[in-house]
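Here it is, the structure in full.
In this view, the complex is presented without one of its protein chains, the others remaining in place.
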Amino acid sequence: MPVNFFPAEFEVVRNSDRCIKCRACERQCSNEVHIYDADFDKMLSRDNQCVDCQRCVSICPVSALKIVPNENAFRKSANYSQQLMIENYRQAGSGGVLLSSMGNPQDYPVYWDKILINASQVTNPPIDPLREPMETKVFLGKKPAGIKKNPDGSIDTHTEPYLELNMPILFSAMSYGSISKNAHESLARAATELGTYYNTGEGGLHKDFYQYGKNTIVQVASGRFGVFKDYLDTGAAIEIKMGQGAKPGIGGHLPGAKIREDVSKTRMIPMGTDAISPAPHHDIYSIEDLRQLIFSLKEATEYKKPVIVKVAAVHNVAAIASGIARSGADIIAIDGFRGGTGAAPTRIRDNVGIPIELALAAVDQRLRDEGIRNEVSIIAAGSVRSSADAVKAIALGADAVYIGTPALLALGCHLCRSCHSGKCNWGIATQRPDLVKRLNPDVGYQRLVNLVNAWNHEIKEIMGGMGINSIEALRGNRLMLRGIGLSQKELDILGILHAGE
Amino acid sequence: MLLKEGEIRIPAGCAISGFISRDGNKMNGGDIVKSISYMHDRSNGLGGGFAGYGIYPEYKDYYAFHVFYDSNEAREKTERFLDRHFDVINLSRIPTKKVPSITNEPLIWRYFVNPLPTKIAASQLDEKEFVAKCVIRINNDIEGAYVFSSGKNMGVFKAVGFPEDVGEFYRLEEYEGYAWTAHGRYPTNTPGWWGGAHPFALLDYTIVHNGEISSYDANRRFIEMFGYKCTLLTDTEVITYIFDWLNRKQELSLEDIASIIAAPFWSEIDEIEKKGPQKAAKLRYFRNTMSSLLITGPFSIILGYTGGIMALNDRLKLRSMVVAEKKDIVYIASEECAIRAICPDCENVWSPKGGEPVIVTLSEEGKRKCL
Partner (left out) sequence: MKRVYVNEDRCLGCHLCETYCAFANSGETDMVKAFKTGKDAVPRIRIEEGDGINFAVQCRHCADPLCVKGCIAGALSVNNGVIEINHDKCVGCYTCVLSCPYGCIVIDYKNGGRTVTKCELCTRNNAGEPACAANCINRAIVFEERGED
């Protein structure tokens, strides 16, 4: 056996007092960690194959399993963590770029957790959402700069095309290919029932899901996979993906193994070929090119659909957003550096981009300073983890938020961050038919509906506490926020006061 | 150190009162003082003020600036500015009377002015906009000067103190007007600055407001996109700017403005849809495109403007407000006692519903007399 430079990351702890050898773990592990040994009449484990997805733990009928981090420790260094050392060993072995999935897990500040929300006491009353109307309807799109009147003096109520949401939450872009058909079906049906939208990502739209078109945002990304007239016509809005928070400046790569028959048809590429999205759109090398694509898409859809431009939160995001607002986009989606992905180079995911909280605050303020905040709606994305994060995002200035990871959690994802392996035990990030099957869309869609409804209840409760009975009065209402443990510079960028001020 | 109004946001509870004679009959300023005094417990001596309309008939074509000065130096600077931009017809100290409870008074001056046509032309603004810009400039740029009233044939009188003492201080019984509003303030902090008292005024718009709006920063950050600067951080200030923008600049009717700032709930719009799809379409349009001007949280306001007054409650009616009538006079107050105090036999006493505007304008006869 060759030298094993690094130990298994996880250890499977099996309580043999409890294990009844039903072998469900064995049958459900796509990584083949568990095996029944007839000679020992015992379940054995191959720890080094475990990714800590928790599938076996979740289904074990006698709770006999635990997956724990391997306690084997390299000599401690505050500079070279064990993780870093392992990654170098891995690269020394493979010669390749490290790949990761889901959001940046590194120990950077989470500004959501350093922001506190206000509530009414004495001078104005909190509002009880169970007794009084509490409104969360949101319109996304371009708003007029002022009132226009018809020749007869009445008000011209014509508007640019917009999206109408029952709640300020949308499902963010996850492509068919990166996630399974059942996952897509769950999202599509949930969005329809909730009165919001899900997003095709860059993988095109499966024919079976055209029926959910009025709750679908269709994405046009640099690879242009699956983009054709029917696709654009079917969606309620079109999103141009310029960048993704998890991998700013990087394109996408869906390995050929995931391009099976249906994915191939939907993406309009041959089976088994890698689907490579270039880093830039090769027809957009500057802002004026973006404007042309926006209007090409509008022209193709007869100006009936709002166009979203999604960008990764990078250092000069405020200026970029200002440019986009002036380029005819109706909505800007900003994706923070914690945003999820089906696969990204580890070093990019963990080191490029900026937090959504700062990016959002900077963009909203810049657009207001320039008097063009009305030109676009803002969707904040890239790690909105709870209803409280959503409330904070809206108070900082977002019109709505995209949620990706929480939606995956609702479907069973345990953030093992191994999407790129294609062996998702939860049937989400995989195209293997036996694994895809594990996500029952009847169950999945209901859990998504439950999750978002629960968030919306909480948003209403928090709003009520602040004495706000409609979500628009929360948007950009930064006086409702206070920072805790933040420097003056951070407070200035967020545009909020410190707690106690 | 205590921060001055504008350096900190101070929540406040309040009393408001107002009345208008539709036929333009002149009513004595003493009446409004008496009315507001009956709601003494709704203020705490830290702010009181009044607005009177039709009080300067002899100067009705001139903008009447009421100005607080901290020093003569500020006054001289301001007067130099006024001389450069306006034709100053008349200037004087506003007559006051010593009242023991009113202290720390600044210098209080009044100017009747008209903007210089050459300056208006050079600014490429219309006259009102030019005047408004000049007022904002004095308030922001000249240390120790604060223009607190700037409309034609109307005036604001305000101070730190109980409203009845403020009325006595300004000798309001010596003024006659077709409409009056009043405010008694109950701030939860000690502002100690006269400029922070209410009404708040811009041109001929004045607002008296009771409440604490929860949408404040959403409203402020929106309206500031259109050239306004909320320096006082008060609800009243931002509400005044919203009215100014929607009414003066966007030329929306007061009814439409009410359906933006106290928009009907979606459930109500759905009901309206059944009876009047066109009206519902307009309401939807407002809620879509003007959503940042929705005001939530408790408020009852009286807007005064040339030729009328308007009263409005927040859409949940979280603040008391009563309306009553007698002949051609319409009374509005936080409490009925404030109306009964000056009109014991008032009729048609009612509480307007949340979000339902009460708009009273001068009759044809009233316009003939007063405008």
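Annotations
In this document, chain identifiers A and B correspond to the written order of the chains, with residue numbering beginning at 1 in each.
The rule is short, and it goes like this: contacts are C-beta pairs under 8 Å (C-beta built on N, C-alpha and C of every residue); 3 or more make two chains touch, one makes a residue touch a chain.
Just so it is clear, the model here is predicted, and its values are computed rather than measured.
Considering the intact complex, the chain excluded from display touches A. Even with one chain removed from view, subunit A keeps its contact list with that chain: residues 17-18, 20, 22-24, 27-28, 59, 61-62, 433-434, 437-438, 440, 442-443.
Definition applied: only the chains that are shown with their structure count from here on.
Those residues of subunit B that touch subunit A in the complex are listed here as 9, 11-13, 188, 211-219, 221-222, 224-226, 246, 249-252, 256, 263, 265-267, 281-282, 284-285, 287-292, 294-298, 315-316, 318. Contacts from subunit A toward subunit B in the complex involve residues 120, 122-125, 127, 132-133, 135, 137, 139, 143-144, 146-147, 149, 155, 157, 159, 162, 368, 371, 373-374, 397, 466-470, 472-480.
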